[in-house]
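Sending over a structure as structure tokens; questions will come in a sec.
Only one protein chain is missing; all other protein chains are in place.
Going by the order they are written in, the chains are A, B and C; count residues from 1 in each one.
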Amino acid sequence: MTEEITAQLRANPEPWLEAYRRMLTIRHFEEQVDDLYRSARMPGLAHLYAGEEAVAVGVCMALRDDDYITSTHRGHGHCLAKGASVDRMFAELLGKEPGYCRGKGGSMHIADQERNNLGANAIVGGSAGIATGAAFSARRRGTDQVAVCFFGEGALGQGLLYEAMNMASLWRLPVIYVCENNLYNEYTSYRETTAGELTARPRAFGIPGQEVDGQDVLAVHAAAGQAVERARRGDGPSFLVCHTYRFYGHHVGDVDRAYRTREEERAWRDRRDPLRLLAGRLLEAGVDPARLERIEEEVVTEVRNGVDFALQAPYPDPSEVSQHVYA
Amino acid sequence: MTEEITAQLRANPEPWLEAYRRMLTIRHFEEQVDDLYRSARMPGLAHLYAGEEAVAVGVCMALRDDDYITSTHRGHGHCLAKGASVDRMFAELLGKEPGYCRGKGGSMHIADQERNNLGANAIVGGSAGIATGAAFSARRRGTDQVAVCFFGEGALGQGLLYEAMNMASLWRLPVIYVCENNLYNEYTSYRETTAGELTARPRAFGIPGQEVDGQDVLAVHAAAGQAVERARRGDGPSFLVCHTYRFYGHHVGDVDRAYRTREEERAWRDRRDPLRLLAGRLLEAGVDPARLERIEEEVVTEVRNGVDFALQAPYPDPSEVSQHVYA
Amino acid sequence: MREITLGQAIKEALAEELRRDPTVFVMGEDVAEAGTAFKVLKGLVEEFGPERVIDTPISEAGFTGIGLGAAMTGLRPVIDIMFGDFLTLVMDQLVNQAAKVHYMSGGKLKAPLVVRTTLGATRRSAAQHSQSLHAWLSHVPGLKVALPSTPYDAKGLLKTAIRDDNPVVVFEDKMNYQQRGLVPEGEYTIPFGVADVKRPGEDVTIVATSSMVVAALEAAELLAREGISAEVVDPRTTVPLDEETLIRSAVKTSRVIVVDEGYERYGVTAELASVITAGAFYHLDAPVRRIGAMHVPIPFSPVLEDLTVPNAAAIVEAARELCGRR
Partner (left out) sequence: MREITLGQAIKEALAEELRRDPTVFVMGEDVAEAGTAFKVLKGLVEEFGPERVIDTPISEAGFTGIGLGAAMTGLRPVIDIMFGDFLTLVMDQLVNQAAKVHYMSGGKLKAPLVVRTTLGATRRSAAQHSQSLHAWLSHVPGLKVALPSTPYDAKGLLKTAIRDDNPVVVFEDKMNYQQRGLVPEGEYTIPFGVADVKRPGEDVTIVATSSMVVAALEAAELLAREGISAEVVDPRTTVPLDEETLIRSAVKTSRVIVVDEGYERYGVTAELASVITAGAFYHLDAPVRRIGAMHVPIPFSPVLEDLTVPNAAAIVEAARELCGRR
């Protein structure tokens, strides 16, 4: 496996350099969000995706621009991975007019219509129906688009997911359920909230379920690629459980994190950082370290410019408050 | 198996004669309900349990009086199997004051507090939480009561069931989920509405699932008995799928039944009638046919008296309309 | 003009829209082969096939969510929620998702979703199959709510709902599917937010919704015999609400009764009464009279159930009192 992947990387490192760039963009973006919060320049809270970058990027790399995704309260990573631009995302997080949702959605509701990101959702599990419906729609309209439903393992507690999976399976819809198991439902270990085996859940509805190392973007991409192919072929839904970890607290204000140990956090950061893992592999495959450094410089600049743009951007006009209630 | 059961019957036929009596009571009760409907003496509709008698009776025979059950829109059988009396049930179905719910609940909401029947439920799947909560309560109060949740296979479409099963499994609650698979969700075959294998659903939550011949009261009783023992021991929930068939339409007004064939109905009635199957076994085991006849006579009398009682019973006083809104 | 039933009018509306627009589809429990539990859509699947008239599992939240996802991506679903009481199961999908997606996305996403469901008691179906929960949906910005009371309105409003780019909940009175009325052969739609004066009058205004329009007209007929001329106004949609027509009638008659089959407390009658009072206060002889369902779960027993629902007699009595005739 490792050899095969090294060979793949060596043969053509470009897509993985692009993956690296996207993952790094997410990382810097999230660090910047944390900073905005700490310096009281951002209204409200945000749930950071740092640590989980390989999942969103690995999956979205397997998608086309016109494929659909639905996202969660921890949604910045999905949005960036699907191709959103940093500046308009920051603007949204600050409630500014050039934001993706004109500042009306905020962190928990970012949507990006141009790239068929149907939006983050602040109701845990709330998008299971929407993603499945997008898949239904693709099929009815005769396209070969697929839909990806991202959700945290906490959403396994929501009945809606099972209702949607049952119909997806019955109707062989082109939808991929991506469960991001970062071990915690807010402040509670998923082991205290989740009975049985995770992959048995989709299997109960006749949907193949597969466990994936969520810190390994190549592994995620490979599994997602198979699921996407299957969906496009018309063979129906798949379910991936990606094991991952959030490096920050549940949200930016969750700083003491009494529910988990500093050792556990350190272990993941030190040994399971998806960026370091990918960088290591790229170097191993012979990529010039200077390229990685250049990417990092570019990303840092992009994020810095993005946040400056957002900070200077105007708020929406007060009259906007009653616009867009109805289409 | 057959020999073992025959031996069991021969050794002590009395409990099975009692089972026969209960099943026959349900059958005659339901035929009488159908008659009340056809002769326009009953308000509204009712969902008849005829054909499924072995499930309710087999399960309830494994329960104590103080064990809990929750029931469904097709609930007359559960109520009678748990020990309710025919006259007060008819009174309820006619909206009369001596009815179990003073006529306020009707067919779809019959409850029998004295025997811990927490009530029929007209929301498909609506009692999954209630039954699980009763089991939670039994455990918290330190009793060894168990709770049985009866539901049709249509309720597998409701997300609530999975939420409840997850917690029942996590907390090892003494609850038994009894899925009555009578092949139809109203007018649609369950095969068109249910993906995957039925018993995989509970297994996905770490709950053992077992398929049972729902027309064989001895088989149902044996499976239920094991589940009850397990629950009382503190070993947690179980799930039984009982394969069965409703001899009448979805409700009393469903007379053309275009969604299934007359052949299928005849096959079940002729070869899979739970009453005939039990009667055959009892006779095989040496029970005097006269005893069965006597039981039938008694049941017929009881049902006749019950319906007469109900027809003559008074309606609730109009002032009752605003009583019992609050306790 | 032909006379057809309300049920037929609904089926016609759906058939016409299914024919006109390939993105329209119908989804719900037993809508295809069985043509719904009320048999209203019988025959639809034969013309449009099971790809466009779709039977679902008993998963109201799930298929409403699927409908929403389809609506956000180019289709126009008509979702069937068999009984209005089951709206309890889809409130998240309707309220937190469908109603808000256009606004939350800054106007970029749209959810042209129609939910058809029922209201109304007296079917001897007891507490979980008899509620009229349209006040809840009317409370939610982003949703529109239509309440047809005649075959003509049912057809026209449903067609408008399907063509609307917003989520619309259409409540049908389940006791009313057999009601007959005149419906033109040709195509027509009815704009939302336009009340209909079902009967003109001078002495008292009866604002009635859905199932209560029939009762109001009956009451108006009885009142006419006593020399009281009642105007019956049907708002037809609670959101958007035609405040102007309601207020104009109130100003004219100085006496107003509002009748709705939902629970009276914190219900539709409260809003309509408040809007009318705010707009016609100085013209009113007396406070607006509200008549809604009794504040009790709907009982099964017919002798009790019938007490809980407003009827013509109650309206007549209120009108007499308002007009000083007792």
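One rule holds for everything that comes next: contacts are C-beta pairs under 8 Å (C-beta built on N, C-alpha and C of every residue); 3 or more make two chains touch, one makes a residue touch a chain.
Every value quoted in this text rests on a predicted model; they were computed, and no experiment measured them.
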Ask   = Looking at B:Asn12, B:Gln113, B:Thr261 or B:Asn305, which makes contact with the chain not pictured?
value = B:Gln113
Candidate in contact with the missing chain, chosen from C:Leu41, C:Ala220, C:Ala270 or C:Cys323 = C:Ala270
Query = Which residue numbers on chain A touch the omitted chain?
reply = 43-45, 95-96, 101-109, 121-126, 154-159, 185-188, 192-194, 258-259, 315-316, 318, 320-322, 325
Inquiry  = Even though one chain is hidden, which residues of chain C still touch it in the full complex?
reply    = 85-89, 91-92, 95-96, 99-100, 103-104, 126-128, 135-136, 138-142, 238-239, 241, 262-263, 265-271, 273-274, 277-278, 281, 284, 286-288, 290, 295-297, 299
Inquiry  = To test your reading of the contact rule: which positions on chain B touch the chain that is missing from view?
reply    = 68, 70, 99-105, 109, 111, 113, 116, 118-119, 121, 123, 126-138, 140-141, 147, 159-160, 163-164, 166-167, 170, 323-327
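Going forward, only the chains that are shown with their structure count from here on.
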Query = Cα centroid separation between chain A and chain B, in whole Å?
reply = 47
Query = So which stretches of chain B touch two or more other chains?
reply = 156-159, 192-194
Note = Going by residue number, chain C touches two or more other chains at 56-57, 59, 61-62
